[in-house]
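The complex appears here without one of its protein chains, the remainder shown in place.
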Amino acid sequence: MTGAFLAIVGRDLRLAFRRGGDTGSVVAFFVITVTLFPFGVGPEPNLIARIAPGVLWVAALLAATLSLDRLFRADHEDGSLDLLALSPLPLEVLVLAKTLAHWLATGVPLLVATPLLALLLNLPLQGWGVLLAALALGTPSLSLLGAIGAALTLGVRRGGVLVALLVLPLAVPVLIFGVAAVDAALMGLPATTPLMALGGLLLAALVLAPWAAAAGVRLSLES
Amino acid sequence: MVEGLACVRSERELFRDLSFRLGSGAALVLRGPNGAGKSSLLRVLAGLLPAAGGRVLWDGVDTTDRPGTFHRALCYVGHQDALKPTMTVAENLGFWAGLGGGGEVAPALRALGLAALASLPTGILSAGQRRRLNLARLVAAPSRLWLLDEPTVTLDSGALDRLTDLVRRHRDGGGIVVAATHADWNIGACDRLDLGAGP
Partner (left out) sequence: MSWWHRLASPTRFMSYSAWVLPIAGWLAAGCIGVGLALGLFASPADYQQGETVRIMYVHVPAAWMALFCYSAMAASSAGYLIWKQPLAELATRATAPVGACFTAIALVSGSLWGQPMWGTWWVWDARLTSALVLFFLYLGYMALAEAFDDPTRGGKAASILALVGFVNVPIVKFSVDWWNTLHQPASVVKLDGPAIDPAMLVPLLLMAAGFTFYAVAVVILRLRAMVLERKIQALQRQLAEAR
């Protein structure tokens, strides 16, 4: 079972990096969205530093949502999802493998790009560690919640916007605790509570999302 | 073995009370016009589509009770080829074979005349070659039950002979084949099931 799990993760990663466009465009979207904010609110460094945690989190959330559409759709369209569902692996585990690959291919590059953007937004250095920790805990939750949206919209024409509509309200708690952790660190307060809350959300998503997404995938096989 | 199987698609009943039993080495050819439910029956047999009534038994056990065991004994070849254009021929086959608990890719590619293409990206293959690569899974991950949905489409006569030969050897070894086809495809002695054009 571990072998099959890793085989699916490996295949999805290989596909993502061969095509290259996915990871690249997600990171580019993240960077461009963040750089738009100074144009919107003006170049005043203190103001930008004040809103930086929120801007980074919202941009990361949107970038992660943007890439969700392809999570199951490509496999659905070329018949691969049928064969994956017929593998001895339970569908829930399969969904988890594909979600892990999605996070590795999009969430981790976002993390890598974050220090550069934190620099551009004058985020004080004391917040960087917590920002990265919060993103590392929060982006997997976003991928998991996104997997639900992506699975449920399989078979819908132009599902991309719909995915965002379904996923973004579910992501509000992640956003709240993610930003709160960075804010606490910037004020010199311990960020333990929001970070633990993010960890709790991740655990909850790990339990709930594979079930719901697998149910969505099962539904898409019926057509 | 199939008991009282029924299927309803888009609130339209395709078939009802379908029962048959296939023993070792048996083959069943599904015939019927488009929309008669050949593909749906194959998907119900595979467990991709829930049956509206009845059940499918494998070795006397309801397949929905132990899907893992059943899936290991099953190879389904659908309409779509499930191939990734950016992966090579060998990588595509290797992934599916590995997932199905199979092994060697090279003999399977040889069996369908694809050995020379192994390291090429799948994206440049013709429709017939893609179909052959999809069928190569039958050899790469040996399984007792083959469910084939229009396997002969886009195959040239040479490839068709290879497939017919594969099916014959599979049955000689005790394997079971259920195939939907509307072409005349001679696979030797077999059962036939004609699905009508609906009620």
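Order of writing sets the chain letters: A and B. Residues in each chain are counted from 1.
Keep this in mind: a contact is a pair of C-beta atoms (placed from the backbone, for glycine too) under 8 Å apart; a residue touches a chain by one contact, two chains touch by 3 or more.
As the structure is a computational prediction, the values presented were derived from the model and not from experiment.
Touching the missing chain, out of A:L15, A:L71, A:A180 or A:L202, is residue A:A180.
Only one residue in the set A:L119, A:V172 or A:M196 touches the chain that does not appear here, and it is A:V172.
Residue A:L152 is the one among A:A52, A:L94 or A:L152 that touches the chain not shown. Annotation for subunit A: contacts to the undisplayed chain at residues 148, 152-153, 155-156, 159, 162, 165-166, 168-170, 172-173, 176-177, 180, 183, 197, 201, 204, 208, 212, 215-216, 219, 222-223.
Keep in mind that, in the parts below, only the chains that are shown with their structure count from here on.
The mean-CA centres of subunit A and subunit B are about 37 angstrom from one another, to the nearest whole unit. Looking at the complex, you find that subunit A touches subunit B at residues 3-4, 7-8, 11, 14-15, 18-19, 77-80, 82-90, 221-222. Against subunit A, the residues of subunit B that register as touching in their complex are 43, 46-50, 68, 71-72, 74, 76, 78-84, 86-87, 91, 95-96, 98-101.
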